[in-house]
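One chain of protein is taken out of this complex; the other chains stay put.
And now, chain A:
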Amino acid sequence: MEPSPSPPPPSPPLRQLCVSNQSFTMSGLRNGAAPVRTMEDDSDVEEEALVADYKEQVQYEDGMEDLERVSSLTMAQQADDIQSKLVAAAQPLDFSAPLEVKFQSYDSYCNLFHYILNSDGPVDLEPPSHYWAWDVIDEFIYQFNSFSSYRLRLARQARDNEEERQILRDNPNTWGCYSVLNVLYSLIQRSQISEQLAAMKRNEDPAAVAGEYGSKTLYRMLGYFSIIGLLRVHCLLGDFSLALKTLDDIELNKKAMFARVMAAHFTTYYYVGFSYMMMHRYADAIRMFSHILVYVSRTKNFQKNAQYDSITKKNDQMYALIAICVSFHPTRLDDTIHTALREKYGDQLLKLQRGGPESLPIFEELFRAACPKFISPVPPDFDNPEANVDPIDHHLSIFMDEVKTNMWSPTVKSYLRLYTTMDLKKLAGFLEVQPEELRSLLLVNKQRTKQLRWTDQALLEGEWVNVSDLDYALQGDLIHISEAKVGRKLVDWYLRNLSRTYN
């Protein structure tokens, strides 16, 4: 393989970009380093606006179907029509499409992005719909993802399909990582979206820094959703902290642009939550998953079937991830979530919470079912089928190290809860482990109750807090245990009774 993969002619290699365009150092990202974020943004007005927006989208969907039929008819006649290319770029590629079509699709993306990025000045185009930009980036990454998986599968099966294997071997850079990253970073750069978002955070007019490209809807939307796209790609490549860093400029709230496109909203929270989980920040992961799942359950009624089906799978995946996270970090969940979780994964949850070696296969099963389809960053080795490890196995095995370290914590904690002081040797007897083992278990559990938890800064930041209601300290072999008492849930109580009086 060539040392420096470069995508086909249309898009310039990323490297060239870094060298030739020194001004692009993302310094804009750092400008609004510590803005004060407004937390009270979920007023009724906004919720209503979101809902209205939502209904509108659903209706759009209806219109689109007709539009599609028309455009696929006219496509043949007006192959040059750029508008139809825009529409086509957002169309899902059939999963079983032959390799040739996948290559063609890559070329047409390259052509389209080349046209948008490298024309003489900004191109004068209106996006076909307000969620078009999301669809394009989503589909682009999806195809990259499924192409990589397909290529790996072929490389692992040395027997058949020699023809396709040869094609893939000869074209290592088609749907290559560098090309995909290049497209996303270039769109972000062209649109000055980071600068615009930073300005918005400072309550300044984004138009002042948008430049000739970024002031156009097409570029602004593409740039914005490329940031979300990057979050996803970094996560798919196993770089979880960079994934979260990518969102430095985007505020996660209902005002955010992504919240206007349901699929984007949903995807963002899934990947942010997943990245948190892989960074062992379970409290934050649960917060992310809960937020979006509650939102989905509230808007379920407006969701048309087609769109709803597509998110049902991710929905279930997030419940599986919540199950994993709560067993690491027991916490009180929103009632809606709790009920749904028990419905979907009741048995598994019970086993996870019990811990011990019996829980390991359940962790594996849920992780496999709910993780993103990880991508191997480099083309596989076609001459050496056994050397190609499925990246899911790789990431799972690392994750399982952490699971194994913590698998006794639920048991230990359940015993500690029963006492205020306890002799270590006696407890070791109950648990049927050596005192030395128990000392380790106690240290592990103690260390894990300290977690970095997000407050209101960038996603990667946070405060070290004690996330458990159970704390203890050792004096020789004597364990002093203290449990935080939870007072009455007054707010809940008032809310319940208030709503009763209204009905």
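Keep this in mind: contacts are C-beta pairs under 8 Å (C-beta built on N, C-alpha and C of every residue); 3 or more make two chains touch, one makes a residue touch a chain; residues count from 1.
FYI, contacts and distances are computed from a predicted model.
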UniProt protein name of the chain not shown, from "Eukaryotic translation initiation factor 3 subunit K", "Propionyl-CoA carboxylase alpha chain, mitochondrial", "Phospholipid/glycerol acyltransferase domain-containing protein" or "60S ribosome subunit biogenesis protein NIP7 homolog": "Eukaryotic translation initiation factor 3 subunit K"
Among A:82, A:101, A:378 or A:418, residue touching the chain not depicted: A:378
Missing-chain contact among A:94, A:124, A:347 or A:386 belongs to A:386
For chain A, which positions touch the chain that isn't shown here? 1, 3-4, 14-15, 17-19, 24-27, 29-30, 43-44, 177-178, 181, 185, 237-242, 278-280, 376-378, 380-381, 384, 386-391, 393-395, 398-399, 401-402, 404-405, 436, 439-444, 446-448, 450, 469, 471-477, 480-491, 494-495, 498-499, 502
